[in-house]
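Of the protein chains in this complex, one is absent; all others appear in place.
Moving on to chain A:
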Amino acid sequence: MNRRLICFVIYSSLLFTSGCWDRVEINNRAIWIATGLDAIEKEGIQLTGQILIPSSMNPQNGGGGNGEKNFFLISAIGKNITDATQKIQMKLSRKAFYGQRRVLLLGEEFAKLGLKNQLDFTIKDPNASLRTDAFVVKKGTAIDMLNLSYPLENIPAEAPLKEHSQAGGMSDTSYLHFLKAVNSKGIRPSLPAIEIGNFQDGEGVGKKGEKSYQLTGSAVFDQDLKLCGYLNMEEYRDQLWIMEVLKKRSLTILIEDGNVSLDLDKMGSKVIPEISRNKNIKFTIVLTGEGAVIENNTNLDLTQPKNLEFMQNEFNKQYKKQVAHTITKVQTEYGTDIFGFGEVIHKQIPYQWRDLMNDWDKKFSDADVTVKVNLTIRRVGMSGPSLRK
């Protein structure tokens, strides 16, 4: 009994005396919610962090609505990220905590120089969250972007994240997808692109201070992880549709003198690779979708099955053209397989992939791509014929 007691005391004292506690109270952590990376010539990179000021967000004190910014930016220049981080920590009274970082912004210049030498840090640090949405800031720098506050969101970095998920993109898994693409030969990385813009479009509106973020499409990277160009928003949506990521999309087409919009909610895609005897690669892409007509400004009465079928075909035809155009653009202008067609071959015809993978970018550019779009109109809205009739 006595020996048991002594053992118990000794073992339980291990709990308190081991000394290697990694306990850090929340009020000793600087909650780092967004990271920005910019290129600085010669000296290397500029790391910028957006850090929240908890006391300005205290709900008991009326919470952040008093015009003060509830975050601040901190940045340092270093040879690589760890170097810059260390320099930042010298300016920070609390330990920087990356666990809640949801947004990673890459300045355009930084992306053009290539990410190959800089990304290791974000994967190796155990505290870094991989549930991160990474953006390339089109025509701008990350630090400018981080400096903006967003009127709706308490945490400004959540705004681009939510915009991205509203657009039907991969939102907080986009960085993970990017990293997967980096490590795979059959798919080239791409990231969503974001731009600083005004809240109101058009002439003469929008005060100078009221800037917003605006999703503008995607940034295409090549084999060396260098930025080689952008796709616009429609093309980005096509890309996501082909990759079976997109969950919702509105299509608008012109028919005769009117226009029709279709709101899709069940979307699917299938890529069928085919390799002929003379090593010609052919892809057939079947895109499917179901949805409702939510705006019909044509003369067609959609309660008639004949018209419905006509409209369905019209949608299929026009979007087939659009998607094919996007693919051709990527093939000819950038020549990098951001759709992951190589992965499809890898999975479905693995023995052929070994010969193809080493020069995949070129083969991708030369591949024949056929697009088929099969849309189904499930509902035509509440009232029957359109108002114009």
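Couple of notes before you dig in:
As a working rule, a residue touches a chain if its C-beta (ideal position, glycine included) is under 8 Å from a C-beta of that chain, and two chains touch if they have at least 3 such contacts; residues count from 1.
Everything that follows uses one rule, which is that contacts and distances are computed from a predicted model.
When the unshown chain is looked up in UniProt, the name that turns up among "Amino acid/amide ABC transporter membrane protein 2 (HAAT family)", "Cytochrome c oxidase subunit 2", "Spore germination protein KA" or "Acetyl-CoA acetyltransferase" is "Spore germination protein KA". Of the listed positions A:86, A:127, A:166 or A:250, the one in contact with the omitted chain in the full complex is A:127. Checked against the hidden chain, the listed residues A:109, A:144 or A:158 yield one contact partner: A:158. Mapped onto chain A, the footprint of the missing chain covers residues 15-16, 18, 21-27, 29, 31, 33, 52, 54-55, 57-60, 97, 99-100, 102, 127, 129, 154-155, 158.
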